[in-house]
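For this view, one protein chain was removed and the others were kept in their places.
The block that comes next holds chain A.
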Amino acid sequence: MKILEINHMKKSFDDLEVIKDISLSVNEGEVLSIIGPSGSGKSTVLRCATMLEKMDGGELIYLGEHAAEMNNEGRSVYASKKDLKRIHKHFGLVFQSFNLFPHYSVLKNIIDAPMSVDKISRKEAEERAMALLKKLGLEDKKDAYPFQLSGGQQQRVSIARALALQPKILFFDEPTSALDPELTGEVLKVIKELAQDNMTMIIVTHEMQFAKELSDRIIFMEDGVIQGEGTPEDIFNTENERIKDFIGKFAG
């Protein structure tokens, strides 16, 4: 079953065409990594898919439901507010800079959205949160405030916060770019565990080795288009000079 389908996504900022024509889809339980140089538009794809940005053209479909349809000219036409609110529940996003709420404790960061958005009881929200914290090895941090945590811990809390809403697909926007190498490992480990639990994920990353190990599929993006797509073996053994060159820079 297709969790996400993007067809002919286009996005410009003023005169700058950031995404030229991107189509991709993700099946249930699949892990898709998007790699590519800075400015290639990969983060913008995530921002459009999570509706932080409105795309100019193309379709956006979650579990068969249209968040945006294309009109005759290929322009995006978004669904009604009510429909979008429902579609919103299908996905979660983990930011590069965590964006935890600093005035909320770890526990409150995780339970507040389920309680005030999904209207579940405090008891249920706390049970859910504690199970997640336990899984992510942060049980003892439930009463801490974000500023008291390391970057790696903050990122794990933000993953728990996203998971607490039980999304069907989780997006990661360079989840380890703000972390030093020592802390990167603990976050990657958590994402790997999620992959083992068959969580559907799209990960924008610069961690090549990680993408190679974890992904079912990798997309290489440059200049707002998909330059290459395939299994990790396909991408890492490609004959495409540009992709070879890019991956080579990271490898060595």
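Keep this in mind: a contact is a pair of C-beta atoms (placed from the backbone, for glycine too) under 8 Å apart; a residue touches a chain by one contact, two chains touch by 3 or more; residues count from 1.
We take it that contacts and distances are computed from a predicted model.
The UniProt record for the undisplayed chain lists the protein name "Polar amino acid transport system permease protein", from the options "2-oxoglutarate oxidoreductase subunit KorA", "FeS cluster assembly protein SufD", "Polar amino acid transport system permease protein" or "Polymer-forming cytoskeletal protein". Of the listed residues A:Gly58, A:Pro146 or A:Gly224, the one in contact with the hidden chain in the full complex is A:Pro146. Screening A:Asp112, A:Glu126 or A:Asp223 against the full complex identifies A:Asp112 as the residue touching the chain left out.
Although one chain is not drawn, the whole complex shows that of A:Gly36, A:Gly58 or A:Gly92 it is A:Gly92 that touches it. Although one chain is not displayed, chain A still touches it through residues 50-52, 85, 88-89, 91-93, 95, 97, 99-103, 112-113, 116-118, 145-147, 158, 161-162, 165.
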